[in-house]
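Rest of the complex left out; these chains stay put.
The chains carry the letters A and B, assigned in the order they are written, with residues numbered from 1 in each.
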Amino acid sequence: MIRADRKESMLKRLQAIEGQVRGLQKMVEEERPCVEVMTQIASVHEALRSVGKLMMRNYLETCATRAIRGKQEEVYDELMEMIYKFAK
Amino acid sequence: MIRADRKESMLKRLQAIEGQVRGLQKMVEEERPCVEVMTQIASVHEALRSVGKLMMRNYLETCATRAIRGKQEEVYDELMEMIYKFAK
């Protein structure tokens, strides 16, 4: 379950990212200076990270609920894996 | 100037990334499991990085040409900044 306000925020951000990626295509076609293109790529990475953070926050809440119900060791192992794989 | 084969490869990758981002929107709408969404986000990051690498390669060649022509100290400073800002 994703909280409704979070879901909407993720969808809006992903639509903006789609637009940024189309913008990147135009920049490459027009052979804009490398620094400009790299800066735009960094900005897309950053926007993607913000979506990932919303997802991670959602995940933490789910995890915590499961941890309270027991099998804590397993939940921590999974959480550590998620954190070190995705929280960049 | 971007080499023609590199430019084409960047454009193809960016079109694929646009498709991946649309896929992400669908995944969020359908509330797919967090791990799946995070894995897809990581895959978009990776694809973006491959575009960045092509751009960086292009940049290095341009830099080197300028470094040969003199003003080396400045070129190195700029290159270091680019590398540590964008090569992730």
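The definition used in the following text is that contacts are C-beta pairs under 8 Å (C-beta built on N, C-alpha and C of every residue); 3 or more make two chains touch, one makes a residue touch a chain.
Small disclaimer: the values here were computed from a predicted structure and weren't measured.
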Requested in this report: Please state how many copies of the single repeated sequence make up the complete complex in this structure file, given that 2 appear here.
Outcome: 4
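By definition in this document, only the chains that are shown with their structure count from here on.
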Report summary line: chain A and chain B have mean C-alpha positions lying a whole-number Å distance apart equal to 17
Query raised in the report: Within the complex, which stretch of chain A touches chain B?
Result: 1-2, 7, 10-11, 14-15, 17-18, 21-22, 24-25, 28-29, 31, 34-35, 37-38, 41-42, 44-45, 48, 51-52, 55-56, 58-59, 62, 82, 85-86, 88
